[in-house]
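Here the complex is missing one protein chain, while the rest keep their positions.
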Amino acid sequence: MAVQPLHSSAPPVGLASPAHTSDPDVVRVLRDDGSLDPAFDPHLDPETVLAIYKHLVLVRLLDDRLVTLQRQGRIGFHIGSLGEEAAIIGSAAAVRASDWLFPCYREFGAALWRGMSLQAYMNNMFGNSEDPAKGRQMPDHYTCRAAKFGSISSPIGTQITQGVGFAWAAKMRKDDLATLVYFGEGATSSAEFHNGMNFAGVFKTPTVFFCRNNGWAISVPVERQTASSSFAIKGVAYGIPGIRCDGNDLFAVYKCTRDAIAHAAAGGGPTIIEAMTYRLSGHSTSDDPKAYRKEGEVEHWKKRDPIARLRKHLELEGRWDDARQQALEAEVDAKIKDAVAVAEKIQPPSLESMFEDVFAEPPWHLQEQRDQLLKGPRAKGH
Amino acid sequence: MAVQPLHSSAPPVGLASPAHTSDPDVVRVLRDDGSLDPAFDPHLDPETVLAIYKHLVLVRLLDDRLVTLQRQGRIGFHIGSLGEEAAIIGSAAAVRASDWLFPCYREFGAALWRGMSLQAYMNNMFGNSEDPAKGRQMPDHYTCRAAKFGSISSPIGTQITQGVGFAWAAKMRKDDLATLVYFGEGATSSAEFHNGMNFAGVFKTPTVFFCRNNGWAISVPVERQTASSSFAIKGVAYGIPGIRCDGNDLFAVYKCTRDAIAHAAAGGGPTIIEAMTYRLSGHSTSDDPKAYRKEGEVEHWKKRDPIARLRKHLELEGRWDDARQQALEAEVDAKIKDAVAVAEKIQPPSLESMFEDVFAEPPWHLQEQRDQLLKGPRAKGH
Amino acid sequence: MPQMNMVQAINDGLRFEMKRDERVVVLGEDVGKVGGVFRVTQGLFDEFGDDRVIDTPLSEGGIIGTAIGMALYGLVPVPEIQFADFIFPAYDQIVSELAKFRYRSGGEYPAKLVIRTPVGGGIRGGHYHSQSPESQFIHVAGLKVVCPSNPYDAKGLLLASIRDPDPVMFFEPKRIYRAAKGDVPEGEYTVPIGKAAVVREGQHVTIVVWGAMLYEAIAAADEAKAQGVDCEIIDLRTLWPLDIDTIIESVKKTGRVVVVHEAPKTCGFGSEIVALINEKAFLNLEAPPVRVTGFDTPFPYTLEMEYLPLAHRILPALIETAHY
Partner (left out) sequence: MPQMNMVQAINDGLRFEMKRDERVVVLGEDVGKVGGVFRVTQGLFDEFGDDRVIDTPLSEGGIIGTAIGMALYGLVPVPEIQFADFIFPAYDQIVSELAKFRYRSGGEYPAKLVIRTPVGGGIRGGHYHSQSPESQFIHVAGLKVVCPSNPYDAKGLLLASIRDPDPVMFFEPKRIYRAAKGDVPEGEYTVPIGKAAVVREGQHVTIVVWGAMLYEAIAAADEAKAQGVDCEIIDLRTLWPLDIDTIIESVKKTGRVVVVHEAPKTCGFGSEIVALINEKAFLNLEAPPVRVTGFDTPFPYTLEMEYLPLAHRILPALIETAHY
């Protein structure tokens, strides 16, 4: 008789994107007809839903505009959230004012929702002297402490472990806050995910791990990231409860995030949420997805557009229509145009600024290097 | 209504060592009375069992002797396997001649079983010129390609990922072999465990992950390594089946390992085995466990001594007795004494050898450094 | 002879070696179907299949750790790290394992592989798509480090690196991936590891440089020439083991040297080159060796052209050194 494993490796069902939202394990609230499933309805007040909808539209138009600016060569780069807006803003809207966000790089919608100004964000896109990152990092690599929003860096996953440490520190100080840590499903392969999840489990930190499963890590599909049956189930390895939700369903995302935050705040420890969504755009303005994915897949997901689905809900409730939509888009367009116009006019950062903030005070070697640069000739071509 | 997680975090039952072997999920064959549970009996032929028993005794006496040599200052260090012999040798005995071992650092019993000579091992303990590692690494950091046994290094977990890559390469070349990768439960917290398990799951490599859960990582108990309900269950995060066995039960270890190897050989992919055992000694000759663990725990496990349990089985079958034991010990003692005497007389490695094998051929800078050292004065005090 | 850019030359070299030696396998993030984010592995997936051109999970530690295992088995993996800035999750496997394997195993387990990764700035990459970490690998005994400046050397050094018995870090200057073009022979040829190229002979100042900055050095040398300063330019090609003879021979002639690199100045490879020149040509030095390098700050975005040691910063160093 052969030994029976205490668990067998489930085939990776429901891992590949198109199958996602038909998975019975996945929390859904917003039905195709725009109505809400009462079972999991978070009972968001109508004003908030409307505010979120308007914000989603802003983010969508902003994405669109930034891609154009990049194509025009007016900004260097953009990495957007097309198709993932509900996952990003629904989760950001569900946390408390005391909670902190540890972003990946697609969450500008969350930063803006939390109070980062559109102008500050746009300044980062242009890397000018008023960019919160002082023009030191690429576009979409900004920071906003006032919004309790972390510092974005490129290395995948590093924010996960940091977000756990931050929550752990708050727990030590008995401060009532949790952290919401964003990352893509590809990041679950990084050492940071393992370290962050393991420490969070052992020390029961108030951390919500928010995994945006958008189907792809640049050109690598989910089946190449893991052989597990889902990303949420990885919590088992760390004693952390996991849950999957329809990431294009604002209400499901909101519900799962709010519950997980409440669980953490009550001392229950961390939760991992897998929001099943889809990256409708290329990975970034540097990427052409046609090289690796089928149009059919994109079509499937376009039909599940999170903004269209929310609009349908509002229309069903008679709270939205074309006229309102046009008015909103016109208003938002103007806002964005203004921010771009202002950002484009702001000076680049000063040469001196390149040597600041390496240390609290520049030591002798940085003073020397700065002075040498200042007295030398300037570079052309930038 | 609150959202129900798709799995909840099981409390870490059965994780702490003393509880281990009462866990119903744990595979056991060897009963306390020395008889075998027919359900999982691997049906080892009596000669093999006897050979393994004799080897266990060798390893036990070797451990004892090496600790003494270290106390006497004749060797610098030893890290032993006291209490873990059945887990280590039972697994090594269960793999096929074509399979490769990727060791942690407690598996000298496995190396010797696979054909490494006692003398070669002893030469490593003395770091002499005939040490397979040429006196370059600490004691217990040797290598034996002839025994299909890897190169031991100190950084925890690195062999896990390498053992996966090795098996993966064999699979690519359609060679019929698997790798058996050893590590302690503490190593499951390392990035290497995550990387190795994830790649093994995704690429279905013929790898058996053998986790020696000996209760402690130096002074850190298992509850500080993970909040998961076991180490084997971590396989869920990678789509890898996991199984736990009584690590002090030679037959259970043998059975689980042989099945896992067969599963891998048949193209079934990797398995993680958690062998529940206990480190009866300190972490190494540098460690005093009294500072952090209770004697009661040690007593509990001494009663479950894997060698005593196997002897009881042999005695039950009338194949062992005190006379045989004394004869064996005398024989083994002599062997060890000889190996020590020889190793102690062998010259230290040559100065030249310090500059070899950094590259296949020493480049100019190493030739310069070598020549400079040779023409300079010698160091005292070694 | 076909004209190729760096990307095409490296691609051609990979294809040639994979045809020649079935032990050669390519793995990394996005190296398969799309052929890498810089398209360096384009077409290899279709030609050699996903068993030899492997898209991996997002883990540099996993890529290098498993590649080492493959190397121990006898394959010759050529892993790609998407940007050198992202190599650090694999740093432990590289410095603690790969570099030490042959040595610590008494020669029983050489681990042969070639790690390809794009380095350098000038593509608006900011902190994490611009760095040049060569000195962090040169310091570690057991690694060879290569950085070609043109398509011919890129292919020739790649073939040599794949056939070399030791692990090689193969740094590709991404700023000139497509800008640097030239004749590249079809099929077989190698550029020896450990040999620099004197790309221009001169009497007054020796410039030691490699990778993308070679072209800045040439531009600066042209300017200097116009001002009466005649520079000898050495393109290292291999950073370690260093071709010390070529450098010392040149310094003995000129007595003056300027080292140029993109990496931050402090503990950059330039410091080692200066120290070695002191050891071997001290009495020949007529001016202090000068380093023109990136600054000791993270790599900036908007001001990257001020950060990089471009021609406009190299020129004054040449003139001052010449007239010291």
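We call the chains A, B and C, going by the order they appear; numbering starts again at 1 in every chain.
Going forward, a contact is a pair of C-beta atoms (placed from the backbone, for glycine too) under 8 Å apart; a residue touches a chain by one contact, two chains touch by 3 or more.
Fair warning: this is a prediction, and the values are worked out from it, not measured in the lab.
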Fill in the blank from the handout: Contacts of the unshown chain among the visible ones are A, B, C
Fill in the blank from the handout: Out of C:194, C:211, C:270 or C:316, only one touches the absent chain, namely C:270
Practice task
Using the definition of touch stated at the top, determine which of B:217, B:252 or B:272 touches the missing chain.
Solution key: B:217
Fill in the blank from the handout: Out of A:35, A:117, A:151 or A:325, only one touches the absent chain, namely A:151
Problem - Chain not shown: contacting residue from A:172, A:327 or A:374 - result: A:172
Completion exercise
Residue positions on chain A contacting the omitted chain are 131-134, 136-137, 141, 143-145, 150-151, 153, 155, 158, 160-170, 172-173, 191-192, 194-196, 198-199, 202, 356-361, 363-365
Completion exercise
Across the whole complex, the chain not displayed is touched by chain C residues 85, 88-89, 91-92, 95-96, 99-100, 103-104, 127-128, 135-136, 138-142, 240, 263-264, 266-272, 274-275, 278-279, 282, 285, 287-291, 295-298
Fill in the blank from the handout: Residues of chain B touching the missing chain are 76-77, 127-128, 135-138, 141, 153-156, 186-187, 189-191, 217-220, 224-226, 286-287, 291-292, 348-349, 351, 354-355, 358, 365-366, 369, 373, 376-382
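One rule holds for everything that comes next: only the chains that are shown with their structure count from here on.
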Exercise for the section: Please flag the chain sitting at the greatest distance from chain A, going by CA centroids. Expected result: B
Handout entry: Distance between chain centroids, defined by C-alpha means - chain B, chain C (Å)
Key = 40
Problem - CA centroid of chain A to CA centroid of chain B, Å - result: 43
Exercise for the section: Quick one: which residues in chain B touch 2 or more of the other chains? Expected result: 191, 194-195, 198, 202
Handout entry: Interface hub residues of chain C, defined as touching at least two other chains
Key = 56-57, 59, 61-62, 89
